[in-house]
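Sharing a structure below in structure tokens format, with a few things to ask.
Below, a portion of the complex is reproduced, with chain positions unchanged.
For reference, chains read A and B in written order, and residue numbers begin at 1 within each chain.
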Amino acid sequence: MGELFRHFWHPVLLSEELTERDGPPVRLRVLGEDLVAFRDTQGKIGVVDARCPHRRAGMFFDRNEDCGLRCVYHGWKFDVHGHCVAMPTEPADSTFKGRVKIKSYPVREAGGCLWVYMGPREQPPVLPHLEWTLVPESHRVVSRRIQECNYMQAVEGEIDSAHVSWLHAPLKGGNNPFQGRFNNAIITDGAPTLSIRETDYGFCYGARRQISSDEYDWRVTQWLAPTYSLIPSKDFPRGGRAWIPIDDSHISVIRYAYHPDRPLTADEVQSRKTTPAIEPVTYRLPDGYVIDISRDVRHANNDYLIDREMQRTRNYTGIGVVRTQDTSMTESMGGIVDRSEEHLGTTDATVIAARRRLLKMARDLQAGIEPAAAMNSEAYNVRAVDQVSPEADFPRFMDRYADVALGKVEAV
Amino acid sequence: MGELFRHFWHPVLLSEELTERDGPPVRLRVLGEDLVAFRDTQGKIGVVDARCPHRRAGMFFDRNEDCGLRCVYHGWKFDVHGHCVAMPTEPADSTFKGRVKIKSYPVREAGGCLWVYMGPREQPPVLPHLEWTLVPESHRVVSRRIQECNYMQAVEGEIDSAHVSWLHAPLKGGNNPFQGRFNNAIITDGAPTLSIRETDYGFCYGARRQISSDEYDWRVTQWLAPTYSLIPSKDFPRGGRAWIPIDDSHISVIRYAYHPDRPLTADEVQSRKTTPAIEPVTYRLPDGYVIDISRDVRHANNDYLIDREMQRTRNYTGIGVVRTQDTSMTESMGGIVDRSEEHLGTTDATVIAARRRLLKMARDLQAGIEPAAAMNSEAYNVRAVDQVSPEADFPRFMDRYADVALGKVEAV
């Protein structure tokens, strides 16, 4: 599965985490590899091995100067492409110089994020055309934080329509956290009927809830393999997450909100920056490598600040932030769920479908078949759909709302 | 050995740790299994798997309401017997509902403790008739704390008469911690003669010390397999411990004191609640699961607050609390002793006997023979004996004091 992931671009840092030319490197781990990122004198980004190829000293302590990162141990210097551009400990006539590179990955900047491609292609594919990455910077807000579980536990929460009616439910008298954005059915009907349509990029599925004798609430979620999903909402700014594996039991979570047509207001930006509250931490991974990242101030070590009185009277969980409610569930499963202990029900059809699709892609890759989705960036330019309709049949509903799903028109 | 333990009831929580109906669940680990306990609307206790059988979300965060613990992820609800009494994400006609249970164990309440039976019998045996569990609540005080070593290291300290003369000894001028309860011989004679009598429930053994030309101090300790022992004392209230495995290298220690005939005074209760001082901790086990428990304020990380001046002048260890003196020894052995490094001497005969008995019970179980002690709760209703006698022979001494050992009369 790790090999499969290497065929896709992944957003691994925010641009705002690495603004300073010749500034300090930032430590990160992606797909289990320890890396540092730096922005060079010309503003180019390098993402390279966390340790020098010479004697393996840590590159975090290095000098970022004159278009390269220079190991302070012996002065070897590397550019953003990993070329060793200075090796001052070698004699002038040494033939050794040209033979050393530091591991380095291609980087792109889009959507307020820095993306890396860790795959085998000489020419990486085009970045996926996710709508939030295509709008002007002013139309978007992004943040990044760590989560302590396998990425798939988080992804499965995104394509799981049923939990919304429970985990995020207000109690009578409590505030509806969705502030009227959803049809009331989503709160009251916890057992939606699910229909799945496989696509090039993953699948979309409709969750249908009956709201009157002749009308259905349709919520069509897009799952864009391997780590994105688009949650239906009538309104913009609309938000979402990317769940990028740090390693098997940690994720770097990119959270975004955007409006396709206008800049976000200061209030819209502010509310997304402060909920949930995150704070920078020097995070020590279990095997000792340190990464520079933020963390939800409500975390497993403080039981997510669960408030049992709030749980009794105001909302279902007693955890004050919707996003953290999800985190408490996916982290409390442990680093990686023992799936043989699960009992999947009717509303887990989407979870099952995503697992099957990923396993198929991994097996295909073993058989030499590259994931088509990785090369098909246009396919990622879709939207989720949130629509009341008399149509009961999912294929017919999708035919009718194809232009909404393709972002060509707004849902009404 | 784990299988053997499952045939016995174990006290795993204090009743006072779980008083509130529909209150927050309590996290615990017993015999290596992660569990949560809850008291339902009717006051019934449930002890169930720490994770939901649906998608494995943590049950600690759940809603305890309307006679069941309801997973906040998707609203599945379980009663104290583990039955899934609500599965709202399933369609009304789903046949899946009846097929899911959460792992659940029978629970009893006795001796101020909650007991679980994790064994194979449909009908669990009767609780062991330990005297301290049979007296009225007013006659007893109990507490619970964690200890960081294998249970057997602690049990072996209980059936080890010799160490009392050393580990717990006062120095000249220091206070005798036993406040005159013991014959002086126990302090002055560190090499007692030991005699063992195997019984249905384990064994009893006599430690004989000569105190004059024609009198012996006899202390008869009862070992009640697998985790209890009764320490001889002339006086009531008399105390003891149960050492319940959390996992291979952690124990939940239940400490009790009781008087068979009268309520404890406020002072008697208070002194046992404050010595050793314990404090609640959110204890993170090495693999990450958190349990809700108390801990001795003197622990390995602060060297048990050893005071070398006290050790020079007042008592043998420089550790101010008798119980913590034991803990410092059994924990400093490490999580599990490498027994191939031991050199067992004459006074370790009891330690050897207990190991042999447990190994025999485990081998018997492998051969299909259930431990008889687990089914013989009456047998556990015995007392230790502390008696000066001219009798030098253990079998004859025991014949003479059988009624004392059976709790039928007081020793004189």
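By definition in this document, a contact is a pair of C-beta atoms (placed from the backbone, for glycine too) under 8 Å apart; a residue touches a chain by one contact, two chains touch by 3 or more.
Worth saying up front: this structure is predicted, and the values here are computed from it rather than measured.
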(request) With 2 copies present in place, identify the total for the complete complex. (result) 3
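Heads up, the rule we're going with is that only the chains that are shown with their structure count from here on.
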(request) Let me have the rounded angstrom distance from the C-alpha centre of subunit A over to the C-alpha centre of subunit B, please. (result) 48
(request) Would you pull the subunit A residues touching subunit B in the complex into a rising list? (result) 156, 162-163, 165-167, 190-191, 193, 300-301, 303-304, 306, 308, 311, 316-319, 325, 328-330, 332-335, 337-338, 341-348, 351
(message) Could you list, by residue number, the parts of subunit B that touch subunit A in their complex?
(response) 23-24, 51, 53-58, 60-61, 63, 72-75, 87-91, 94, 96, 99-100, 282, 284, 288, 290
